[in-house]
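With one protein chain removed, the remaining protein chains of the complex are shown where they sit.
The letters A, B and C name the chains in turn, as written, and every chain counts its residues from 1.
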Amino acid sequence: MSHSSSKREMSARARWQAWLPKLVLAPSLALVLFFVYGFILWTSYISFSASDMLPNYTWVGTHQWSRLWGSWTWGIALHNIWVFSLLYIVSCTLLGLLLAILLDQRIRAEGLLRTIYLYPMALSFIVTGTAWQWFLNPGLGLEKTMHELGWTSFSFDWLINADMAIYTVVIAAVWQATGFVMAMFLAGLRGIDGEMIKAAQIDGAPVWKIYLRIIIPQLRPVFLSAVVVLAHLAIKSFDLIVAMTGGGPGNATTVPATFMYSYAFSRNEMGIAAASAVFMLAVIAALIVPYLYSELRGPRS
Amino acid sequence: MTVISNVVKGLGCVLFPLALAAPAHAADVEVLNWWTSGGEAKALGVLKDDLAEKGIGWKNMPVAGGAGTNAMAVLRSRVASGNPPTAAQILGFDARDWAQRDTLANLDQVAQEQNWSEVLPQALQEFTKYNGHWIGAPFEIHSTNWVWGNKALMDKLGIEQPKSWDDFLAALKKAKDAGYIGLAYGGQPWQDATVFENVVLASGGADFYRQALIELDENALKSDTMVKAFDQLRELLTYKDSNSSGRDWNLATALVINDKALFQIMGDWAKGEFDNAGLKPEQDFVCFRTPGTQGAVTFNSDQLIMFKTDDPQQKEYQETMAKTIMSPDFQIAFSQLKGSVPARMDLSADKLDACSQKGYEQVKQAADADKLMGSLAHGYAAPASVKNAVFDIVSSFVNSNMDSQTAATQLARAVQGAKS
Amino acid sequence: MSTTAPISRASMWPRIVLYAVLIVFAALFLMPLYVMLTTSFKTLAEIQQGNMLALPEQWTLTPWLEAWGSACIGLDCDGISGYFFNSIKIVIPAVVISALFGAFNGYVLTKWRFRGHKIVFGLILFGCFIPFQIILLPMARVLGVLHIANTTTGLVLVHIVYGIGFTTLFFRNYYETFPNELIRAAMLDGAGFFTIFFRILLPASGPIIVVTVIWQFTNVWNDFLFGVSFTSGENAPVTVALNNLVNSSTGVKAYNVNMAAAMFAAVPTLVVYVLAGKYFVRGLMSGSVKG
Partner (left out) sequence: MSFLHIDNVKKRFGDTTVLKGIDITIEKGDFLVLVGPSGCGKSTLLNMIAGLDSISEGELRLNGEVISHVHPSQRDIAMVFQSYALYPSMTVAGNIGFGLEMRKVPKPEREKAIKNVAQMLQIESLLDRKPAQLSGGQRQRVAMGRALVREPQLFLFDEPLSNLDAKLRVDMRTEIKQLHQRLKATIVYVTHDQIEAMTLATRIAVMRGGELQQLGTPHDVYDDPNNLFVAGFMGSPSMNLIEARIEKDGEELVAWVETADDRLKLPVVRDREALGAYAGRRVILGLRPEAITDSRSANHQDGIIYEAALNVEIIEPTGADLYVVTMLGGREVNARMRSGTAVEVGQSAPFAFDVARMVAFDPESEARIR
């Protein structure tokens, strides 16, 4: 092999090796750029267009947006998602933290209990919704069971009560996600330096005070992650509502996700549907982008 | 970023030929529909058999769920991708929407041969014609201002068939006082709207119905008459049971069948449930026009629209299909199974059951008196966007303590919002 | 091992209360599953008369058989078995392909970094947090254009595309812990891009493969939104069929059949969860927290 030819050959191989990684990444990036960002752009454009049954690219400015904000159902949807998210996030976080702390007391059957608390997360929202719909059905479920057990004045008709139906969705959603939040907190608790706690004990602090003053403040990153994940789950919630209440009674449990689906697919209002979807994206992006930014900017290069 | 844009371009080059390679057309007709329940499927079977006799293969494309919502979504993606089915089952304003987009075949020739413009009622022609051309073949006419009653219960409680709205409420009260459910009620938006349009027609009359729900006049929508209609709806709702939320219409019908409830306000497809239970009209159960709406009929009609095609064979099939649907024999046979009445006004009602005979006569009279009007709940009064806006308000009203004045105001606002 | 303080031995009462609370919660968490299971073995008559919490007086398998083979969903009365297999047809290729994408992406993003690799990762990652409502409309159109609307193939594509974010995250975080010197050593040894991946990284990726597969399997199997938006009729996945079964009625609501069908839809993910719970948790965690 002559000197110069070998050099040329090597640099060709080096160039190929330098390109290969980008080439391998390219399909994923292309897919994501097209199917995520391209679609976001498309939907954003549609929200400013005259689209109704089919896409119509005539520009109509903010017409669809003002129709969205003038819509009666959208008001209900926003109110519902606000109530739902708040209750869901707060309940899951508090219950999850409580369970994690209780489980962290050197419990005998910890593995088993953990499994029980966590299994709902493995279920589809559709299954969860089906089960809870049946469970809370006033005619046949919990209410009837209580009556049969002798508590005849017991009344639980939330599922079909327009004012209360959203809370039944919260109950089912909390049931599903609490175990997951518990697992996050448990991992956080196990990561805390034991010597610090020993030091606090030697200082004579009671157990509850150790938790309140020393341990829980250290779980701040877990709180942040839990809230971000739960908020993102809440805004995306669609399946559970469809399976449990179908958005009803009436439209009492409509949320932005079901609103969008119904406007896009049954009301021939693609423009409004697009506007509502863009709004949802904006809310999630406001939550997620700073989170991702801080995660990615981190010390790892 | 140039790398990425090149990749995207490349991907486009790979994907586009794929997209253009349309699948070959089979020698069948492909009919998209959402007739998935027993009676409906049987009725459709009549068409299938008729076509089979003519040597035309049948590729059923039933899309279940969502009362046609899913079917419309599928249809949209098929049309958008340039691969529409031969024909599709469709309701009211949706047919117009497709025609507006110039996607439908012209059925003028068949219509002329069979003289459709003479035999179909004018109100229905509004939807089967677009810009003077025929775009759809109607299967039947359903009407929605029917009350279905439990005969045994009426006899037991000494209730006569009510003639006026007040009689109607009195009868419901009697049943309620005796421990029965007065009104069998299904709590889904379209059912709320069905009852609502009955109440509007009963309290405001045919002209008001037309003004408010078809012409969508803002003043009519927020008028005192509309407030009164909401008041009457509120009163009517006191006779339903508390567990009605989300109930399907046929489960409500079952309450009447099983002697649990006295009346149900529902379209004539409810008759199928009585048939299935082995009950005879006018003997075991009664049917009558919603009190206060006599003389007028709110209707809906399934029609088959055909999609434009360049395939001469498919064109021929489409015309054969349209011809078959509009043939007198088919119209009668179909309605027998579906519980409806024929869309043609020139047929003999002999072969229909008692309720349908009565209904057919009433439809003809209403058509002559220009009191045959599209049902709002089924997309024959206003476009889907308006229809659903009305659903929103009515359902909210039904499921809350909203007062009638607010409801009327919100209704006018929602309709305006959806119209613009 | 717990790091927290052991409770003093002197008083037993706090321990008893602690266990009582934990057991009450466990009962609450198990209740819906218990009710689903018992209901699915009861006859309809027993459901209407009896107590929801009681065990079946007459155990019957009929609801299960009916849910599997003969319950009516729309026009077809073939039960959910066909839809169950649809889900399997979707889940296997979707999981395998998206995991493969994720593995390669994670490999490139940690071991073959280039300018802007963080931006690329951020772009990919953000894709798993978007509300999918925003892509429903254009996706429906693209599937139509590609002639895979209303097919399981179409759903496979959708799940691959929107699964890449998470699989990339998993593999990236895992390969991040692999020393870069390993790659350099292999390069000096004469291994190229693919050899390094297949011979050195992949054989050591067992744990993360399990996590990714479980995560993707659960996500794809449990999906409803994509299924209901992009398929219908006989091509729908099992979750959509379950919803249609439960919410469509032909006279009487067969709650026992509904519950049996729900169990069918739940069993695969439950089995995975019970068999590989440890990895399941790890998957959930790495999907959310990293620090």
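Assume contacts are C-beta pairs under 8 Å (C-beta built on N, C-alpha and C of every residue); 3 or more make two chains touch, one makes a residue touch a chain.
All of these numbers come straight from a predicted model, not from anything done at the bench.
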item	value
Which of C:47, C:200 or C:262 contacts the chain that the document leaves out	C:200
Candidate in contact with the missing chain, chosen from C:186, C:208, C:245 or C:266	C:186
Touch list for subunit C against the chain that is not drawn	179, 181-182, 184-191, 195, 199-200, 203-204
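Following the convention adopted for this analysis, only the chains that are shown with their structure count from here on.
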item	value
Contact graph of the chains (line, ring, star, complete, other)	complete
Pair of chains joined by the greatest number of C-beta pairs in contact	A-C
Centre-of-Cα separation between subunit C and subunit B, whole angstrom	39
Subunit C: positions in contact with at least two other chains	141, 228-229
Multi-chain contact sites of subunit A, meaning residues that touch two or more partners	22, 27, 29, 33, 55, 246, 265
Residues of subunit B that touch subunit C when the two form their complex	15, 18-19, 21-23, 35-38, 41, 61-65, 70-71, 73-74, 76-78, 80-81, 83, 248, 250-251, 254, 273, 276
In the complex, subunit C residues that touch subunit B	73-75, 140-141, 143-147, 149-150, 228-229, 232-233, 244, 248-253
Subunit A-facing residues of subunit C, complex	2-7, 18-19, 21-22, 25-26, 28-33, 35-36, 39, 47-48, 51-53, 101, 104-105, 107-109, 112, 114, 118, 120-127, 129-139, 141-142, 160-162, 164-165, 168, 176, 192-194, 218, 221-225, 228-229, 239, 242-243, 246-247, 255, 258-259, 262, 265-266, 269-270, 272-274, 277, 280-281, 284-285, 287-291
